[in-house]
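The block that comes next holds subunit A.
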Amino acid sequence: MIVELSVALSIGAGLFAVGLYGALSQTNLVMIMMGIELILAAALVNLVAFWRYLHPDAMSGQMFVLIVMTVMAVEMAVGFAIAIARFRSRGSVEMEEARELKG
Partner candidate 1 sequence: MNIVIILLTLAMGVYFIAIVEGWAVHGRISLSRPALSALALFGRESLLVRTPDRLFFEAGPILLLVVGLLAMAVIPLAPGLIITDLATGALFLNAALAYVLVALIMAGWGPNGGYAMIGGWRFLGQFIAYAMLIVMPITAVAMRAESLSTTVIVTSQAQLWNVFYQPIGFVLFVLAAMALAWLPPLDLPNAPGDLAGGFEAEYTGVRLAVLRLARMVIILAMAGAIVTFYLGGWLGPWLPGWLWSIIKMLIVTTAMLTTGRLVPRVREANLLAAGWKLGIPLALANIFLVGVIALVVDI
Partner candidate 2 sequence: MTGSVAELFFLAFFGLAAIWFGIVVFRTHSMVRSALALLFSQTAIGAMFLVMQAEFLGVLQIMMMATEMSVMALFMVMFMMDPGGMGAMDMSHQKRLSLRAGGVGLLAALAVSWLPDWGPAAINIPSAARQTELLGIELLGRSMFIFESAGLTILTSMIAATMVAIAPRKSGVTHDC
């Protein structure tokens, strides 16, 4: 039983829950992206915690963190591009008004 690991994982769980709530409940695309960022951050916490408390010798754990950070950056870039394009064409980034994206 490693208390630190469980604490770190619980914090990851908390971040995940907050992020999930945000991603589902917000109406604005940018706010939804914030929720997704939080979910990814939760993943980061878990990865680092596993690396630290279980396999500190295996650097692939840290490398995975780097990849997730890249994914976060990509998500931002793509998300903002969509936001700009949508705002340009429709004047809104509210998801309520983007129902054709839901289909």
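For anyone wondering why these and not others, all candidates are chains of the complex that A comes from, given by their letters.
We take it that a residue touches a chain if its C-beta (ideal position, glycine included) is under 8 Å from a C-beta of that chain, and two chains touch if they have at least 3 such contacts; residues count from 1.
Everything numeric in this text was worked out from a predicted model, so none of it was measured.
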Query raised in the report: Only one of 1 or 2 touches subunit A in this complex; which?
Result: 2
Report summary line: In the complex, the residues of subunit A that touch candidate 2 are 1-22, 24-31, 33-35, 37-38, 41, 44-45, 48-49, 51-57, 59-60, 62-63, 65-67, 69-70, 72-74, 76-78, 80-85, 87-91, 93, 96
